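To start, the structure itself, in structure tokens.
Up next is chain A:
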Amino acid sequence: MEAINWHSFFFLLFGLAAGGFALAVVLSGNIVRMGFYLIMSLGAVAGLFFLAGAEFVGAMQLMIYVGGTMVLLVFGVMLTARGPFVSMKTPGGQWVLATIVGGSLLVMLLHTAVSVDDWRVKAVAEKAELSEEPPEVELSETTNPDRLGMALVGVRSDQPDPRQPAEEFGMSGYLLAFEIVSVHLLVVLIGAAYLARTKRVGSRD
Partner candidate 1 sequence: MDLLTEPVGLSHYLVVGAILFVCGVLCMAIKRNALGVLMGVELVLNGANLNFIAFSAPYLRADSQYATGLDGHLIAMFVIVLAAAEAAVALAIALNYYNNHATIDVDEGDELKG
Partner candidate 2 sequence: METQAIIDKLREKFAAEIVGSDLETFDPWVEITPGSVPQVAQFLRDDPQLRFDLLHCVTGVDYFEPDEKKAAKVDWEPHVEVIYHLSSMAQRHRLVLKVTLPRWKDDTPGQLPEVPTVSHLWNTANWHEREVFDLSGVRFVGHPDPRRMLCPEDWVGHPLRKDYEMPTEYHGIRAR
């Protein structure tokens, strides 16, 4: 038997953690625990990103998603988790219905995921046979953040369009999307601050 493939090992570790904690989020009734499980799940997803070679996105997931968004969410949970709202029971009928719908959705998705032949073929395996290098070295072939950054402002280093040299710069990137997201973010932050500002509703009686 050949050596353990560490990529697979860590994939299994993070994948199980991500899936398991995601399931725990669904099954748990306590909102605070749900928040905790969600953090663990998203952390594991960040690990999967690292495994898939997306180091920058993985770090971003940790920093913005887990470190920022989730803090906000946990904050919200803490502000509202009082008495009856900590654990809210869902009626059994909804559970059954949701399980049926969710289960069928899962079956469908899994079927798609494993039935496309191209997706099942493992490039790493073939390459590993060809080269002497162990497969994990492949991980260093990751995307440099500077390429990502260039792509964001419109310079694609990976896919220059050979047919239209004039459009090589500025046309194939994500500048517009970047701008939209930025403005969106700004609007959202102002809006959130406006919505969540202190309001005194009614008198004290």
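Inclusion criterion for the candidates: all candidates are chains of the complex that A comes from, given by their letters.
Methods note: a contact is a pair of C-beta atoms (placed from the backbone, for glycine too) under 8 Å apart; a residue touches a chain by one contact, two chains touch by 3 or more; residues count from 1.
Not measured: the values here are computed from a predicted model.
S.K.: Candidates 1 or 2: which touches chain A in this complex?
M.R.: Considering all copies, chain A is touched by candidate 1.
S.K.: Can you tell me which positions in chain A touch candidate 1 when the two form their complex?
M.R.: Checking each residue of chain A against candidate 1 gives 1-5, 7-9, 11-12, 15, 18-19, 22-23, 25-26, 31, 34-35, 38, 41-42, 45, 48-49, 52-54, 56-57, 60-61, 64-65, 68-70, 72-73, 75-77, 79-80, 85, 88-90, 94-95, 97-99, 101-102, 105-106, 109-110, 112-114, 116, 118-128, 135, 138, 141, 143, 147-148, 151-152, 156-159, 174, 177, 181, 184-185, 188-189, 191-196, 199, 201.
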